[in-house]
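With one protein chain removed, the remaining protein chains of the complex are shown where they sit.
As written, the chains take the letters A and B, and residue 1 is the first residue of each chain.
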Amino acid sequence: MIKYIFKRLMYILVALFVIVSLTFFLMRIAPGSPFASEKSLSPEIEAALQAEYGLDNPWYVQYKDYLISTAKFDFGESMKYKGRSTNDMISESFPISLTLGIEAMILAVGLGVLIGVVTALYHNRFPDYLGTTIAVLGISVPSFILAGLLQYFVGLEMKLLPISGWNGFAYSIMPALAIAITHMGFIAKLVRSSMLEQNSSEYVKMARAKGLGKWTTVFKHTLRNALLPVVTYLGPLFAGVITGSFIIEQIFAIPGLGKYFVTSITNRDYTVIMGTTVFYSIILLFAVLIVDIIYGFVDPRINLKGGKK
Amino acid sequence: MKKNFLWLAILAALTLVLGACGFGGDKSSDDKSGEKTLNLAIASEPPSLNPQLATDTQSGSILNGVFEGLTRVDDQGKVENAMAKDVKVSDDKLTYTFTLRDAKWSNGDQVVAGDFEYAWKWALEPKNASQYSYIFYAIKGAEAYNTGKGKVEDVGIKAIDDKTLEVTLNNPTPYFLELTAFYSYMPVNKKVVEKNDKWFAEAGDNYVTNGPYTLKEWKHNDSVTLAKSDTYWDKENVNVDKINVAMVESSTTADRMFQSGDLDFLGAPFQSIALDKVNSYKKDKSLNIKDTAAIYVYKFNTKDDVMKNKNIRKALTLGMDRQGLIDNVTKGEQKPANGVVPKSINGWDSQTTFFKDNDMTAAKEALQAGMKELGIKDASDIKVKLSINTDEAHAAIAQYIQEGWNKNLGINVTIDNSEWQVYLDKVDNGDFQVARMGWSGDYNDATTFLDQYTTASNGNNQTGWESKEYQTLMAKAQKETNDETRLGYLQKAEQVLMADYPVAPIYDYTTLYVVKDGITGMEPDVLGNINLKNVKISK
Partner (left out) sequence: MNQPKQEIQKISKEKFNIVGGRHEQTEQLAETSVSFWKEVRIRFSHNKLAIVGFVILIIVALMAIFVPFLSPYSYKENLGAYNAAPSSKYWFGTDDLGRDVFVRVWIGARISLFIGITAAVIDLIIGVAWGSISGLVGGRVDDIMMRIADVLTAVPYLLVVIILLVVLQPGLVPMIIALSITGWVNMARIVRGEVLSIKNREFVLAARTLGAGTGHIIMKHLVPNALGAILVTMTLTIPSAIFTESFLSYLGLGVTQPMASWGTMASDGNNALDTAPWRLIFPAILISITIFAFNAVGDGLRDALDPKLRK
């Protein structure tokens, strides 16, 4: 097990190196500069700015500097937001995105599994139709439309929740729901379909034959195996929730990291792009690793290579 | 199995703990009774709240509230003294002597002439790479120092004593006292700034201001809070105690906040009114419209194989239904533009009319002539690429004009839509035929619009057009001390430019805003700035 994790950590290092290099070169290919604006700069000022951020060096020097700063996790100062360090920007905004993301994940997984289990247990009966309809609606309404509808009806018309901002739990309900809804539907469907599969398998029939109750069987046997695809989905879900919340953050004016990430790309704010890219990559790579480890725990049929059987 | 569930439980607990700490604390609006609060929104995080580094209207609108320059411009465009008690201009109009009033910084220090000298020279120092440094180029020796060709000693900015600042200019500059109201010309507290070069990154003890408000709080990407300053010289005339500026990127969201009462004001230079909402505010008569010194144009690439032809350019310029565009798409009662300088600029209401809007007969004639010159038989063989940067409003305008050109002139038009940076790159490299551009005046004088066309190499020209005659007229205007004659030269220059149609003017901007009842003093001036100092709340 430890050997396995160690191996995976080595892979993560290699992957990070690849990502970091890829980002660097992709950034160089993309046209534009952090100092571009509608009113163009005089060549002298432009040169001074380039020199200040070391952008006048040949690419290999920049690449080297950049690898060194990445290794030290010190990405330097933003080129757009004067006097602000990338690390500060990330450490201020990420907790907000994370909070929102976790709230959304709890909603998505909680409701998704619940609906999935209920629909599977009452296969082709009323609860199944109701649950499936909810799941399908969740999947079929794009999050930004839901966000707009919620904001308009719940926020403005009914005045139940604040329209925008980030000043407490009430502010997070609508955005979290908007992020969660698609994933909820997704999870509900995955759970339903794998529950149905499990229900027809021998061990469940066996358990039922032994006289175990319906719900006991669900919790003791079916659910555990039926959650497998959900676990697989957790990695992408986490990634999607953390990085994909940009539009939601924008609609609800939430000062999260997603907003910084997208605006840093459109601003060509190289240092912030690098910082956020590396940061996101580390999170995503670890998310995948953790999911794989959980996977090994949940599914007894899978053995992690390098681990003891 | 129990062990596994334990794992999951631990994970869940961990997420909850993590989750509990991220909710940004409670709402900061600890409204004391009787405190007058103004709620505003801007579209994005201000890139910099250092007056010498700021380049955008977002930052500018806040800087206007917390700092104060030598002068201020009121909403009628009239210059009034601010930090300066008195201004003396020499007869040759080249030397300005400012006498400072007794004013204090927010930390209690005296505002001295040296603070101005320090700030202005800091902006010009090449290594600071201030993007707006060109706004100081009216001052003698400023351009040379800024571009590394001159010395700091030769710059015409001199603090004679703590109360007297002497500025020497290159040329008579009739609008110089407007410049001194611009945020780049605002002072900084030399003592504090020299000790801490990142003083402007956060609100706090180092962010020392001399304006009507102080920067009380800056929650990055979230909000900025201004509070009435106790040390401001004219604090009796400041009516508002607190200003909350939320950062709301989506104009639809900002609109909903206004409707629900979370915002007191909506409109430029703060977050603007969503295009789809303009009509409904117009209907309930709450919409305010004010002319603004800014212009929306389509620039032609005169180096392009088709666009090099003047008649084609003329045909495209004349073949636009500007009034229809304004009535149906932009909706803000903008004025159809006729030249490259907006009509609201000083003295420009007397400028001649260059062409008739939506003049299809003349447009078709010009098109025929142009096609003949280029040897094109059928109008549909002309393929025009109209470049815009991605934006709902630009796309709508482009589609309207595309339809018109196609329907009335029979030209094939495709819209080339790129992301902002890519777009700038394309336009700067001449990789376009027709490109949209907006230009807003930095000060109320025609030169802020005309300077860019002086040479083809000017980074803001982009059309590749230049003319000896135009250059001569601009040079003459620069040296002229008589305002009347100077205006004549500038108007003549615009006539020279418009005879060649390197630019198709579309409309002069207006500033649209809605404001809650009981709030006055939020009328923007002709440059679109709002003096937060003058805002009054009567409730």
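As a working rule, contacts are C-beta pairs under 8 Å (C-beta built on N, C-alpha and C of every residue); 3 or more make two chains touch, one makes a residue touch a chain.
In this text, all values refer to a predicted model and were calculated from it rather than measured experimentally.
*Asks:* With the missing chain put back, one of B:N50, B:Q131 or B:S418 would touch it. Which one?
*Replies:* Of the listed residues, the one touching the omitted chain is B:S418.
*Asks:* So one chain is hidden, and I want to know which residue out of A:I5, A:I139 or A:A207 touches that hidden chain in the complete assembly.
*Replies:* Answering carefully, the residue with contact to the hidden chain is A:I139.
*Asks:* For the chain left off this view, which of A:M1, A:L22 or A:L160 is in contact with it?
*Replies:* Answering carefully, the residue with contact to the hidden chain is A:L22.
*Asks:* In the whole complex, not just what's shown, which of A:A178, A:I247 or A:I294 touches the removed chain?
*Replies:* Residue touching the absent chain, from the options given: A:I247.
*Asks:* Please output the residues of chain A touching the missing chain, sorted low to high.
*Replies:* Where chain A meets the chain not shown: residues 11, 14-15, 18-19, 22-23, 26-27, 29-31, 132, 136-137, 139-145, 148-149, 152, 182, 186, 189-190, 193-194, 196-197, 200-201, 228-229, 232-233, 235-236, 239, 243, 246-247, 261-262, 265-266, 273, 276-277, 280-281, 284-285, 288, 295, 299, 301-302, 305.
*Asks:* Contact with the hidden chain only, please: which chain B residues?
*Replies:* Answer for chain B: residues 251-252, 274-277, 279-280, 328-329, 389-392, 395-396, 398-400, 402-403, 415-419, 422 touch the chain left out.
Convention: only the chains that are shown with their structure count from here on.
*Asks:* Quick check: how many Å separate the C-alpha centres of chain A and chain B?
*Replies:* Centre-to-centre distance between chain A and chain B: 37 Å.
*Asks:* Going by the contact rule at the top, pick out the chain A residues touching chain B in the complex.
*Replies:* Listed in rising order, the residues of chain A that touch chain B are 30-33, 35-42, 44-45, 48-49, 52, 80-84, 89, 92-93, 95-96, 98-100, 102-103, 105-106, 148, 151-152, 155-156, 159, 162-169, 171-172, 224, 250-253, 255, 259-260, 263, 266-268, 294, 297-298.
*Asks:* Touching residues of chain B toward chain A in the complex: what are they?
*Replies:* For this pair, the touching residues of chain B are 1, 3-4, 7-8, 15-16, 18-19, 21-28, 44-45, 47-48, 50, 53, 55, 126-131, 133-134, 146-148, 198, 200-201, 219-223, 246-250, 252-253, 256-257, 259-260, 262, 419-422, 424-426, 428, 437-439, 459-460.
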